[in-house]
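Quick notes on the structure that follows.
Left out: one protein chain. Kept in place: all the others.
Lettered A and B in written order, each chain numbered from 1.
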């Protein structure tokens, strides 16, 4: 990729809608903004791959707030922030009834970015991240903080914009641009995992995003493995507007047939997540354990929702691009039975790891768009300066 | 604030008493030194608010040693150190019988600052921080380390100099200079909290500091909620010397009457803290639980020591400046009944957060005074260089 050509496609002064913004859900962003962030990620990657330092900040910190450990996203956030020159501070916190504006503001005295991951509670998780964003906005307006950090959703109950824009940019690089995604069949399918309690953020996020680019999207899941009702509606509307299509089928086979891209992923049904959120609000931990146990038992019925080599054979020319937000549950490697076989994983692991490798650049791109009025000029200045990352 | 004017007030070569020093208690510092550190904090804030980078260090680390998590002070330390270009390393440690000089020296091979927070044990906590400071001094003298890091007390059993100098500078900015604090009435009062076991560091620290600036200081606490005996004596002597006054009253109402500044804060009585320290030395954890339970039960008698809107009305023109070292225990927000009502908190939260926002700058100022022989020249060089923090 030619760096200067990419930079020329980035928004200049007055064209950057994302300046000063938070990144909570892709469906709050225009298509142009999504593509700009994705292109920015690609440009940053090109810089670093050429040993040039995209160190936009001379100093500054980024604060990560994870309700649960998530090794992959945590290191992606740390990596992306470091790329721009920000040092990461991990803030322990619990989703509680303490004053959110206090926590958010204390983290923000010198932070240029807050990365928040909170996915366990339907509606509440999104609201929590939104309140963090509103609080720093308010503290900025009150003059309590001089600069507003960019708030990034690193995974909520409903979306995971870093993951999905990383996937978009990864597909764009594979197929020669987002415009080439038009008309391609992509299968998003539920897959078995012994854990079984993963949030809806990634399947909903992918579904909501790819339907905007004219793709033929097929969603497959066992009976009862529902997403939030909104997600289907959004997918339908997007597909209609973008000239693509959206359909739902009830088997992985049907979804995989002739697909050019496949996204196997485990999720817990919406009804389970709603129920767990209620039980959690009522402090009924024992019943949560029971509920999770029942879900896992029930899931065993769908143990055949596993991506095998035979299943991959059904895709277009038998070689669809396999996407997954790592870590994956892999049969015989990380569990007895999982989302895909060890053979499928091994054959695709280099690609899966390259896909995940886009996340730090998406994070850095988001922060740059939120902090630089003129991202195009910022990129050009960094390319001009051409500081070697090491000599 | 004009940056150059402020810089001109900072000590130059030969005038900096704080070079090579640790920051353990404000009462070990002269009035001039305290004011210099406060002014330095203001100058650093002015630099950063103008997007100039006060990055004094090209590289280097700062090590934080917290015996208990303290989100607010921890992020303040990380923020203040990053401001100067230092990366933060969190060192897990327990106050134990292991060789303190070993821990302190290992942390110091490349550290420019050690931030220590240890407040649970009467006398022992202070002694522990002092031994860390003595150990690095010794290792420097032995040639084991080339440079002595600055040791900062981030909260001990008896003082919290970062918090109190932050408060001093915040008041100075509000009232147009520390000289304008003279003659103002400040109320420091115990307030109810369901936790009830907070250390004496902040109330004693505030009391010991503000009595040095000619203020009329009134301390209010329920029967039995004693500070260390030294604290009263120091307050009396300071008040006499500074031309202010110090008195003790037995109700929040009396303290608040016509006060221009109010500081509601919960603390555990000295007798409790002494007893807990003894029980802890004897490894009698069960009895500590019992002792804490009794304290909490006893405290319920004083549940009316809460700052309400009616209470705030009693202050000068009904609009005293409210100070608190966050996080606060707020009724209906973080607990059922706390130090202040949600109304009082909301009305003052922007100011409280701005007050807490001074802490990172005080930390940075302390480190700069300890490491730069000529702080004035250092500030002028940074202003001259005028490196933008980001472009």
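Throughout what follows, contacts are C-beta pairs under 8 Å (C-beta built on N, C-alpha and C of every residue); 3 or more make two chains touch, one makes a residue touch a chain.
All of these numbers come straight from a predicted model, not from anything done at the bench.
For the chain missing from the display, the contacting residue among A:249, A:333 or A:377 is A:333, taking the whole complex into account. Shown as candidates are B:51, B:87 or B:280; the residue that touches the absent chain is B:87.
When the full complex is taken into account, the listed residue touching the unshown chain is B:103, out of B:103, B:277 or B:348. The missing chain lies against chain A, touching residues 48-49, 53, 55, 69, 71-72, 75-76, 78-79, 82-83, 85, 87-88, 326-328, 330, 333-334, 345, 349-350, 353-354, 356-357, 360, 387-391.
Within chain B, the residues in touch with the undisplayed chain are 56-61, 63, 87, 89, 91-93, 97-99, 101-103, 105-107, 109-112, 139, 142-146, 371-372, 378, 381.
Please note the rule applied: only the chains that are shown with their structure count from here on.
We define each chain's centre as the mean of its Cα atoms; on that basis chain A and chain B are separated by 40 Å.
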